[in-house]
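Of the protein chains in this complex, one is absent; all others appear in place.
== chain A ==
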Amino acid sequence: MSDRAIKGPGLFSRMIGAILPSRRSRSGTPVSAPIVPAQSIAGKSLMIVIAIMSFLACLTLGAVTLVRDASLGWQADIVREITIQVRPVDDIDTNAEAQKAATIAASMPGVAQARVLEDWENAKLLEPWLGSGLDVSDLPIPHLIVVELADPDAVDLIALASRLDKEVKGASLDDHRNWTDRLKTMANATVIIGVSILGLVFVATVLSVVFATRGAMASNRDIVSVLHYVGAEANFIAREFQRHFLFLGLKGGLLGASGAAVLFAVLSFFIGRSIATPEGDQVSALFGRFAIGPTGYLGALVIALLIGVMTAITSRLTVYRHLASIE
């Protein structure tokens, strides 16, 4: 080793340096080297651990956001459509009854339109069970009326069911409520499981960061001791380490969060491109455009900042613990 060589800070250090308090004196001349060395093997290992844990926490957050948005999307789509079924009844013109049901439905407030499915549409629905080329006019199958709702909250489904019951023979209303309720329960359960996993990942992140920070601090115990013996206040020592570890934590946290954000952006881009293919359609049917949205990206940023702060606090507490052990 020789006398100290002057080495300029990296790009990231300069960016963070613009936010954190400057180490230069007011006159602009550089002050002494930091008491806690910026470059150390323990510091690098800690940064890698933080980056990985931050990446995993952000991925989990993204996945939970995705599932939650998808489940809300499914619910909104289903709630916007109801079906009226008109079963064939002896001596009654089912077609006329179906038209009557459609007219009643269309007259209800909050309904956008009501349409009786054509025979060929019914045939297409039955095709998987009865095969193609079927003439449904010979079969006693119910007529279906698809009712699209403009405002699901404004529609009085009970009143509609009661009118259909009174005025249309063989009519019944299926508002998909059972299915929607089940879907809602499933989606909520998925989100709760996702949030629990996010909680566990976050706890694991906290613990890894705490242990890795303690490990990195172990190599700096001599510095703490020397500062203690030369009469430094506990606050001064803690501040020196806190600044260093906040920088390290932010660097690692932002690296991990950026990695996760880039991964989501890339996935969103490719899934957006393959939307016309069968595989793409399947994925988009489940997860929409696979985009985590601004909330997801903001969440990733919050996680990175939280990890930075947590690293700084852990280093501060470790300094106090070490000082207590040598006093």
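To be clear about the criterion, contacts are C-beta pairs under 8 Å (C-beta built on N, C-alpha and C of every residue); 3 or more make two chains touch, one makes a residue touch a chain; residues count from 1.
The working rule: contacts and distances are computed from a predicted model.
Remark: of the listed names "Cell division ATP-binding protein FtsE", "Lactate utilization protein", "Na+/H+ antiporter subunit E" or "Na(+)-translocating NADH-quinone reductase subunit D", the one matching the undisplayed chain in UniProt is "Cell division ATP-binding protein FtsE". Annotation: of A:120, A:211, A:236 or A:269, A:236 touches the absent chain (contact as defined above).
Annotation: of A:75, A:180, A:208 or A:225, A:225 touches the absent chain (contact as defined above).
In the full complex, chain A touches the hidden chain at residues 1-4, 25, 27, 29, 31-33, 35, 37, 222-223, 225-234, 236, 326-327.
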